[in-house]
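In this view, the complex is presented without one of its protein chains, the others remaining in place.
This part shows chain A:
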Amino acid sequence: MKMLAKRWMAGTVAVVTVAGLAACATGDADSDGTVDGPVTISVGGMPTTERPEERAFFQNRIEEFEKANPDITIEGEETRYDVNTFNALLAGGGLPTLINVPFTEMQGLISRQQVLDVTPYTSESEVLSQLNPRVQEVVSSDDKIYGVPWTAYTMSLLYNRDLFAAAGLDPDAPPTTWDEVREAAVAITESTDAQGFGSMTTENAGGWAAATMAYSFGGLVENEEGTEATVDTDAMREVLEFYQTLRWEDNVFGDNFLLNYDDASQQFAAGNIGMFLQGSDAYPRMVDSLGMTPDSVGIAPLPQESNGLGTLAGGTVAVITPTATEAEAAAAIKWIEFHRFEKYSSEEAARAEAEAGVAEGVTVGSPESPVVDEAVYATYLSWIDDLINVPRENFTVFLDSVETLPLVPEPATKAQEVYALLDPVVQAVLTREDADIPALLESAQSAAQSAIDAG
């Protein structure tokens, strides 16, 4: 009797399991099968109900698109890229056909083959083949293109214009070298309650910022092919010595050295940090989300030493799920062209998007690195000129640098792991006065090389 019950139980479990697997398999087959004729795709990034005007604009765009393309049905989803859920969505088949991801994740996604190669589709697109090649490089690997970048920024020096003024500094003439940054940091700390300089230090952001600074001192953290770690360089040593000087000699680095991206942003927006490194796209976040006064936000190009290589590029890339069919991928590319790039060729579309932003009370015309040709971008700005609610005159120095400051791509291999290895190095320099920089770099170099070699 017991044996029979056991067998029966095992049988039940097997049936349940097989049934579950069969159900999954059916779902996969549906999404994998090539669809002729009408095609339906899901697109992530739809504004949430907290932003009704922008959501309505997004849904109107879907209606317009479907009217112009009767064979394509778009299902808007609020899904956004989240490192904690991306793989689960991909494994469970719940990833939208199209999702937006940050530049920093692209290299990992490409190496893990978790995004579709869209070269065949973008090369046929007149709009997308004209994208700024400097930005296009970020989404390319082995002459293949893995996404469509539709916003871009550069790692920059964010500074608080009010604190600059209070310290007797000219907010319209931000520092251009690291020596000038140091002088400004000292002046801010002496004249105000804020710390002159700060940095993100945890969740890989410490390494991200340090690597970016190293570019401005003339060094990369990996060779261009991504086969060799180059963490232990004069450039990185200079970065850490700069930190060391500001922390222990000048005492302008504050007290808290465990700040992630959000912590540092909040401290900056609250007026507790005079300067720190972050993306130039931070303006909407600082003003719309963290309540900073528009005129307080200062953005300067990343200061460069005489042998500086430029700055790290960032932004948002629309990628297509690797399980998409050809028809779905083609439809998704068509949607990106329409939704993200029509504003550069149609004044009506440009103004409609800007008007939705104004109605929502969010920033319109914030500083960014154009993903399209300079002339095209200028025309776009002229169309929405009267709707721009950002004091762009405050960013003249930054905007002038956009086309001239060279862009350095993310490290080609294991970028996030190399950044993670640099976090404790930065923390050591900031929390221990006797931190041995050469020893720390030697150890990080060895660990980074091991990570790269592990493939």
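Annotations
Throughout what follows, a contact is a pair of C-beta atoms (placed from the backbone, for glycine too) under 8 Å apart; a residue touches a chain by one contact, two chains touch by 3 or more; residues count from 1.
As a working rule, contacts and distances are computed from a predicted model.
Per its UniProt entry, the chain excluded from the display bears the name "Sugar ABC transporter permease", taken from "Deferrochelatase", "Quinol oxidase subunit 3", "Germination protein" or "Sugar ABC transporter permease".
The omitted chain makes contact with just one of the residues A:108, A:219 or A:274: A:108. In the complete assembly, the contact with the undisplayed chain comes from A:203, out of A:117, A:162 or A:203.
Which of A:260, A:345 or A:389 touches the hidden chain is settled by the complete complex: it is A:260.
Note that of A:54, A:328 or A:417, the residue touching the chain absent from this view is A:417. Within chain A, the residues in touch with the undisplayed chain are 1, 4, 12-13, 16-17, 20, 83-84, 87, 90-91, 108-109, 112-114, 201-204, 254-258, 260, 322-323, 414, 416-417, 420, 423-424, 427-428, 431-432, 447, 450, 454.
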